[in-house]
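For this depiction, one protein chain was excluded, whereas all remaining protein chains were kept in their positions.
By letter and in written order, the chains are A, B and C; residue numbering begins at 1 in each of them.
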Amino acid sequence: MIIMKTDATTEEVAEVVKEIKKYGLRADVSKGSYRTVIGLVGDESKVSFEHFATLPGVKEARMVEVPYKLISREYSKQFESEEIERAVVRVGDIEIGGERPVFIAGPCAVEGHEQLLRIAEEAKEAGAHILRGGIFKPRSSVHSFQGLGSIGWEEAREALSWMREAGERFNLATVTEIRGEEQVDLAAEYVDMLQIGTRNMYNQDLLTKVARTGKPILFKRHFGAGIEEFLSFAEYIAAEGNKNIVLCERGILPVGKGKNYTRYTLDLGAVPTIQKETYLPVIVDPSHATGRRDLIFSMSCAAVAAGASGLMIEVHYNPAEALVDAQQAIMPDELREIVDVCREIHRLTRAHGNEKNQGKAGG
Amino acid sequence: MIIMKTDATTEEVAEVVKEIKKYGLRADVSKGSYRTVIGLVGDESKVSFEHFATLPGVKEARMVEVPYKLISREYSKQFESEEIERAVVRVGDIEIGGERPVFIAGPCAVEGHEQLLRIAEEAKEAGAHILRGGIFKPRSSVHSFQGLGSIGWEEAREALSWMREAGERFNLATVTEIRGEEQVDLAAEYVDMLQIGTRNMYNQDLLTKVARTGKPILFKRHFGAGIEEFLSFAEYIAAEGNKNIVLCERGILPVGKGKNYTRYTLDLGAVPTIQKETYLPVIVDPSHATGRRDLIFSMSCAAVAAGASGLMIEVHYNPAEALVDAQQAIMPDELREIVDVCREIHRLTRAHGNEKNQGKAGG
Amino acid sequence: MIIMKTDATTEEVAEVVKEIKKYGLRADVSKGSYRTVIGLVGDESKVSFEHFATLPGVKEARMVEVPYKLISREYSKQFESEEIERAVVRVGDIEIGGERPVFIAGPCAVEGHEQLLRIAEEAKEAGAHILRGGIFKPRSSVHSFQGLGSIGWEEAREALSWMREAGERFNLATVTEIRGEEQVDLAAEYVDMLQIGTRNMYNQDLLTKVARTGKPILFKRHFGAGIEEFLSFAEYIAAEGNKNIVLCERGILPVGKGKNYTRYTLDLGAVPTIQKETYLPVIVDPSHATGRRDLIFSMSCAAVAAGASGLMIEVHYNPAEALVDAQQAIMPDELREIVDVCREIHRLTRAHGNEKNQGKAGG
Partner (left out) sequence: MIIMKTDATTEEVAEVVKEIKKYGLRADVSKGSYRTVIGLVGDESKVSFEHFATLPGVKEARMVEVPYKLISREYSKQFESEEIERAVVRVGDIEIGGERPVFIAGPCAVEGHEQLLRIAEEAKEAGAHILRGGIFKPRSSVHSFQGLGSIGWEEAREALSWMREAGERFNLATVTEIRGEEQVDLAAEYVDMLQIGTRNMYNQDLLTKVARTGKPILFKRHFGAGIEEFLSFAEYIAAEGNKNIVLCERGILPVGKGKNYTRYTLDLGAVPTIQKETYLPVIVDPSHATGRRDLIFSMSCAAVAAGASGLMIEVHYNPAEALVDAQQAIMPDELREIVDVCREIHRLTRAHGNEKNQGKAGG
């Protein structure tokens, strides 16, 4: 990390970038209103930071120890007092990581025009800000329904156009999951935010490709990944210059023998832990974590109480007939109750301790 | 499970118990105000429930499939509408599982008379109801401090008497952990509640022995145990006729590679999940789960939002000088803030969805 | 699964395939020397197997319960006594799953022409059959060396040509890992076998793409995946009509607290377990599993004793200077000792019990 002086010139910055390239590395240039910070992308082990420190315009040059340098609190802290240390990611008109919790809702899978439009309308009325809808569904079995987008490109385009239509009609931003590299450009035409699902967290070629669209990325933790790994793979997105990243905890592998009462184990401790390591906003998906409609209320409240900046919840007007994950979707009026109570909890916990994790004051 | 008719006589109940003993099993007789339910303790596989159904006074006889029969919701549901389906466990004057969240606080280890009394006083002022203090400390290394009680029986008795003194002076109920069978009777003389720690969850001989004291038991989940196992071992306590059991989630093994930012992973989904399986109250210990003072506020709020009936938190007036787990204890004024905010969250979430998990209405 | 009569005609088979397509499913037609078996690819839940059973030429039609139908033992068993029930996968001249254990060896990463050629020569002399060499390296950190192939397409092509050259010169088959979809066609031009690494096990779009090359696939288990999931994702390859699949156990996430002495935990029970579920050959990678040179001998012997059909081992003439995973590569003469002892163990265990898992006799 190379921290420039507040009065460093454009030429001085360019000179530093040139030097970085000599090492075969790339430079990540972040301009704050006070100063510019330059991150190094690649293997820093042979870099002479002493040399960089002597270049004109450089205030300080040193190695960041964590593998998630560009998204670390240590990095954001350089933008001193006038800057916001915690990033707000904008998706359409919506701010994730801002003053209010954000609700992402919609069906697990887009199944048809009418289904999507109706759910979008009801979700909006219940308080949702962003519409989710799966078109390219990752599934554990090749013998299961893989989403309309897996039938063919035409079906994919049509389903994506419904997402855009629903978003425009009900004033909702939109997000859909990308499962393979060939889907990136097409989906980026139609939706406001691209999601990387749990099974693709380690798929670095896909991460690079979605990052390059410049769109905000909803990045889900793999169910077998530790927090350090999760952030290290988020760094693949940031390394392409795209820091519009929203991190999402969605449940990890269960522990122990015997019956599993939930699909995964929601790791809510990850929320404040990640907030202390990075400036990126963190949201929670209680639907996939629990797989049980009757636990969504409790775990939504708990997630917001833990400090989450938002929730991603599967909603359906008739959960029983959903083609995928029918047992975990809730009804729109259940969503409304969650929105109401979670806003209260968010207000209450931020007024006390949680602002230490989330606000300007840093951690 | 044998459900007696509401007008079954004492003789009819006795007859059923006699029949059960013929199978080499024990009978667990629970009298509600409306009816009596008799649980079978032991291997039911050869029991003829058809035969029992024909005995005088028997309304219904059938096998309960789960291994935690005596503590199951199915069992408590038999006590029909006038009965409270969810147990309240009394510890001294305190009710766990009742209208208000309960706060158990105190030092990880009792280190001296003055230390304990001062913490007790400050914890009480901050809103605590029950004083915790470790005298027999389970430790991962034989080379670490094992608690005053491990030095000798005299030291154990003295430390226990301080617990009693602190409880009486500041009107706090008291709880301490039992680590081995020889400690049970001594500790039961001095404290109101006996704790089985995470490392002893599978120790069935110890469970049987603490259960027989009749004292309320604080039973912690092993960090590698699934929920079914946890409840199956709680059943060892219930099988001795002691159903004054408070279940405690305290963190499970972390998943994934790389640095661990917390000691364990708090499994808050366990709270509502367990509440749907059993009528026993569930509390949460964020101190051992996280091992980090700066996460206690967030995880306490999240635990109560998830539906927990109480919290167990390590408190010290000077955490840095604690002999054990110094990095996880909070100051009394931090406890006060947690008590205040958690009461609000408890009120808020119960007024909405969480009463479905906790109240009379059943799940 | 639809099992045709031994005298079913080509027209009858075509008719069945046509019927399958009516359900929106694909047909996987496997011709044995005695009979043809047709697997259904897609959601079978609405298929009427009773209807299929009545079609001309059909002997039997029924659902296979496991999600890995096309690679299951149940499927291969249909090819009755004259057929080999256990598949042998051919890579160049080499047979994996045949009479002798196969040794895949080479550097973690291809670093240069001379490095690769020298290792290839020494590995061949030590008894290796297939040369491995990483060109597109998946790494946990974007700041680590990602392999020559990640620098640019020209560098990728050059490194791949060295693999081909080394294979031809020393009569070794070759395998390299594919990390992203764009690398598939290029790599398929140069090497005999394509590897899907642990981090891409869940990457179904990539699996589909590599499968379509028709090349044999070395498919590694994800470190957080259960065996059912592992086989279910191998099914994505088989569903494209490519059953030249070699499964590879390479270590799973460790359990418990405290220091990790090895990188992962080698799950050798997976070897015979998988062999009882599927007809595909299973090999083991002790290098990535342990990450420790001093454990490779023991774990190689154990893997073959457990019934593995081969081993994949990192070899370097000077492990200390390897750019990636320097601490786990062994020297060529260590490989020779492993080859010698493992051949003995393979002979010994197959002569006794392991043939039950591996031979024609089925399980």
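Following the convention adopted for this analysis, a contact is a pair of C-beta atoms (placed from the backbone, for glycine too) under 8 Å apart; a residue touches a chain by one contact, two chains touch by 3 or more.
What you see is a predicted model, and the numbers here were worked out from it, not measured in a lab.
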Displayed chains contacted by the hidden chain, counting the whole assembly: A, B, C
Of B:8, B:27 or B:41, the residue in touch with the unshown chain: B:41
Selected from C:94, C:135, C:194 or C:295 as touching the chain missing from the view: C:295
Chain not shown: contacting residue from B:125, B:181 or B:321: B:181
Positions on chain B where the hidden chain makes contact: 40-44, 67, 69, 138-145, 179-183, 199-200, 202-206, 222-225, 229, 232-233, 235-236, 239, 253
Sites on chain C contacted by the missing partner chain, in the whole complex: 223-229, 232, 252-262, 265-269, 271-273, 276-277, 289-290, 294-295, 297-299, 301-307, 337-338, 340-341, 344-345, 348-349, 352-354, 356-357, 363
Touching residues on chain A - with respect to the absent chain: 140, 223-224, 253, 255-258
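Heads up, the rule we're going with is that only the chains that are shown with their structure count from here on.
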Furthest chain, CA centroid comparison against chain C: B
Same-residue or different-residue interface between chain A and chain B, half as cut-off: same
Rounded Å distance between chain B and chain C, as computed from the means of their C-alpha atoms: 49
Whole-Å gap between the CA centroids of chain A and chain C: 34
Multi-chain contact sites of chain A, meaning residues that touch two or more partners: 223-225, 229, 232, 253
